[in-house]
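Of the protein chains in this complex, all but one are displayed in their positions.
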Amino acid sequence: MTSQYGLPTDKTYARAGFGAAVDRGARPAIVVVDLTNGFTDPDAPTGADLTDVVAATSDLITAGRAAGVPVVFTTIAYTPAETESVVWLRKAPGMAALREGSPAVAIDDRLPRTDADHLITKKGASAFFGTTLAALLAGLTVDTAVVCGATTSGCVRATAVDAVQSGFSVLVPRECVGDRAAGPHDANLFDIQAKYGDVIDVREAIEYLNGLRGDAVTAR
Amino acid sequence: MTSQYGLPTDKTYARAGFGAAVDRGARPAIVVVDLTNGFTDPDAPTGADLTDVVAATSDLITAGRAAGVPVVFTTIAYTPAETESVVWLRKAPGMAALREGSPAVAIDDRLPRTDADHLITKKGASAFFGTTLAALLAGLTVDTAVVCGATTSGCVRATAVDAVQSGFSVLVPRECVGDRAAGPHDANLFDIQAKYGDVIDVREAIEYLNGLRGDAVTAR
Amino acid sequence: MTSQYGLPTDKTYARAGFGAAVDRGARPAIVVVDLTNGFTDPDAPTGADLTDVVAATSDLITAGRAAGVPVVFTTIAYTPAETESVVWLRKAPGMAALREGSPAVAIDDRLPRTDADHLITKKGASAFFGTTLAALLAGLTVDTAVVCGATTSGCVRATAVDAVQSGFSVLVPRECVGDRAAGPHDANLFDIQAKYGDVIDVREAIEYLNGLRGDAVTAR
Partner (left out) sequence: MTSQYGLPTDKTYARAGFGAAVDRGARPAIVVVDLTNGFTDPDAPTGADLTDVVAATSDLITAGRAAGVPVVFTTIAYTPAETESVVWLRKAPGMAALREGSPAVAIDDRLPRTDADHLITKKGASAFFGTTLAALLAGLTVDTAVVCGATTSGCVRATAVDAVQSGFSVLVPRECVGDRAAGPHDANLFDIQAKYGDVIDVREAIEYLNGLRGDAVTAR
């Protein structure tokens, strides 16, 4: 890619002051965006085969749990009344299949979820919009959001943007996010790395979690 | 681009139920994102040559004003204390050049701005995040946000996502948005058209505004 | 009550410019705050006898429904994980009894609720905080929120403040709100009338709804 200055995009972005490394804080949380059956079941119209994403995210959660890191799952789910009124569904009518109480909105049971984990029900792309996620993380004095899930070009991107706007460092382990198509996936990882958070290997993310004091977050 | 199903991305997206046309409401507002000198001056490190974007947006504003459509300009501007504390600036330190009171944060004076227009100062990517923009638009019973400005892959994208999440139909006239580099610009217009709003020609946007009753919005 | 100037409070407030009458808009919504069993059952520790409030609110809803006015119910409900982490519950630990799925968080079935009505689950005092209520109302181009429910000094007050901040005129029919004790009830109606919305008789509220075109809101 070249920019309008004839420079490669990376040089244009360096000139603009993007892409610095973010802080890896002492008190992270893991935010697992929309790894519900509606997104992880390849037979669902809104789904894709995210087997590898689910596996990598499971490894990350296991590492985080050992360090006392809070885990937050999100799901999109609509009431019948919302199906008629949420403006986003006019642009993305396929999302209206995500009906409250249906299997499509349940968290994929391959993920290691416990009762201690949080479940946030959302109505839009971002896990922060119209939810108490920012308040929850602030109440836990979390400083870093490790964002996983689907889709990279939709809810993950929107969540990463809102996480940093909300005052949290953002890490996105690349193996822990997935999408329906490669082009938007790659383009959004590029944008996230440039502007909103650090896109890292899941191995690096797990080492970071392993390096925390085991009582880092729960000890408050 | 092909999706993970071997389908072209457009067929995968049609299957998922994306890309429907949004309502063109009777009470739009024009939201002009960050067409400040810091973004429109090609000599500014954070800037680019957005002469064509400024010209197309000026035409759109002129059409909107004749129809009584509210116009909202946004700027990013930081106090010295914010420069030290806003977490986003650790990832995007170049943005810290946008100091409150400096020429970089002033709206580009080629735009036809009046005292009746709104000016929203923001601290993040989205024009809605940490601002009263949603409340302002609700108070005017606006139903549609026509989003212009810069950059397509940053603040315009974030604003489009938040606009539809906030309950407003989103229209993005493609000539009225610009970026530093073509790749992210195109990729984000693709995402917006698929998931958040209609990317349309500025000619279509102006015809839509011309077709409104002249007192549509101000008459409330 | 006297103010620090030796003036009666009403004269001090008139000098400060409070208490003007708000617009009764053409597109209201009815917001019924927390009329769940946990609040309306006098045997619940968090409850009170709100029989009259439920009756007056039912009359109001019936009038609104005939005019096509949207109705939104709210409930406070916590997951086990939230019970441990929501900071508000440290100040108000009694609220932790409002467990997701329990009878305490179900809407009082004396109210005329239908599947077309909205149900917003909240975690704090305000019906707007951490919810999509503002986006829902904006998406319906609502201009006026008629706020009912319990308690006047808690969630009703917080909802009224957020409603006007969010861009909606606020009407509070006095017979449709209730509390556990008379002092806080009266003091908060005083504050609401002075600063946030019009406290009116339910008869006036019903006449207002009866005067709307029957298709006012649903026709959009």
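Assorted remarks:
Note that the chains are named A, B and C in the order they appear, and that numbering of residues resets to 1 at the start of each chain.
Heads up, the rule we're going with is that a contact is a pair of C-beta atoms (placed from the backbone, for glycine too) under 8 Å apart; a residue touches a chain by one contact, two chains touch by 3 or more.
Owing to the predicted nature of the structure, the values given are computational and were not obtained by experimental measurement.
Note that of C:P28, C:P70 or C:G130, the residue touching the chain absent from this view is C:G130. Contact with the chain not shown here comes from a single listed residue; of B:G124, B:P173 or B:G197, that residue is B:G124.
Check A:A14, A:L119 or A:A138 against the missing chain and you find that the one touching it is A:A138. Against the chain not displayed here, chain C makes contact via residues 1-5, 9, 12-13, 15-20, 22-23, 42, 45-46, 48-49, 87-88, 90-97, 123-126, 129-130, 153-154, 157-158, 161-162, 164-165, 167-170, 180-184, 187-188, 190-191, 194-198. Against the chain not shown here, chain A presents residues 25, 27, 132, 134-141, 143, 165-168, 220.
Contact residues of chain B toward the unshown chain are 70, 79-82, 84-87, 115-119, 121, 123-124, 129-132, 135-136, 139-140.
Quick note on the criterion: only the chains that are shown with their structure count from here on.
With centres defined by CA atoms alone, the chain at the far end from chain A is C. As for how the two copies chain A and chain B face one another, over half of their interface residue numbers coincide. With centres defined as mean CA coordinates, chain C is found 34 Å away from chain A. Taking the mean of the C-alpha atoms as each chain's centre, chain A and chain B sit 24 Å apart. Taken residue by residue, chain C touches two or more other chains at 132, 135-136, 139-140, whereas all remaining positions touch fewer.
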